[in-house]
Every structure is written in structure tokens, then in C-alpha cells.
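Below: one structure in C-alpha cells.
Only a single protein chain was left out; the remaining protein chains are all shown in position.
And now, subunit A:
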Amino acid sequence: MSHAEQDEDSHYVDTAPGDESLDGYEAAEEIRTYLIGLGLATLLTLVSFFITRTALVWEPSIPVALAVLAIAQMGVHLVFFLHITTGPDNVNNVLALAFGVLIVLLVIVGSLWIMAHMNHNMMPIDQIMQMQS
């Protein structure tokens, strides 16, 4: 579809997730996008593996650092491989993603929270055995 025809209404047109933006397609540019994504993802992965083996990082901070690195890498994948952007053509994709992330967080954080409380409030197993006998 020609660019001129689109110009006036381009604000209202959506882009499929995983697709490049509709206006102007350059294979070389897209390869560059994938290369940048691959480089960033490789870097973040290497750092993740590195900080689990090194003594350079304060030990209690490692799980938090790993979580941050993983979330950053997921972001890199979304932007450079899945082409999710903040542009007006991506509003539907981003809203669906935001809802998915909300449910994922509710399930994981909620489960951990509730189960940690139940473990905390449960009587030690040997005392339960004593009560039963």
C-alpha cells in the first residue's frame, strides 16, 4: 500500500504483532534491528550467567539482579524481535500485553505471597505428628 494514501489515516491503522510498521519497508534496516536485539540479548544473558559465578556482586542482591536482567531481556525481545512499540499502530498489541502481564504478576506474586504465609503459620510437622498420636 502506498505511503501517500496512508498518510492521512495512518493514525488509525493498526499493525499486527511481530510486523514492522506499515510505512516504508527496508530489509537492511530490519536486519539491523535483529542484530541490535541479538547483541543486547546476548549481553544481558552473559551478565546473568556471569553474576551467578562471580564473587564480585554482593550475594543477597543476586536474585534481584537476575530478575531485573531477565525482565530487561524480555523487553529487548519484545521490542527488537516482536516489534512491539509505543506507536499508535501498536495500541491494541500493547494493551493485550499489559493485561497479560497483569494476570502473570497476579498469579505468580499472589501464589508466592499466600503460600509463604501458609508455611509461616503452619505448625511444624513433628508437632502435628505428636497431636495425632
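The criterion applied here is as follows: contacts are C-beta pairs under 8 Å (C-beta built on N, C-alpha and C of every residue); 3 or more make two chains touch, one makes a residue touch a chain; residues count from 1.
Throughout what follows, contacts and distances are computed from a predicted model.
Visitor: UniProt names the one chain left off this complex as which of "Periplasmic component (ChuT)", "Chemotaxis protein CheC", "histidine kinase" or "Cytochrome bo(3) ubiquinol oxidase subunit 3"?
Guide: Matching the unshown chain against "Periplasmic component (ChuT)", "Chemotaxis protein CheC", "histidine kinase" or "Cytochrome bo(3) ubiquinol oxidase subunit 3" yields "Cytochrome bo(3) ubiquinol oxidase subunit 3".
Visitor: Considering the whole complex rather than only what is displayed, give the residues of subunit A touching the chain that is not shown.
Guide: 1, 5-6, 9, 12-19, 22, 25, 27, 30-31, 34, 37-38, 41-42, 45, 48-49, 52-53, 59, 62-63, 66-67, 69-70, 73-74, 77-78, 81-82, 91-93, 96-97, 99-100, 103-104, 107-108, 110-112, 115
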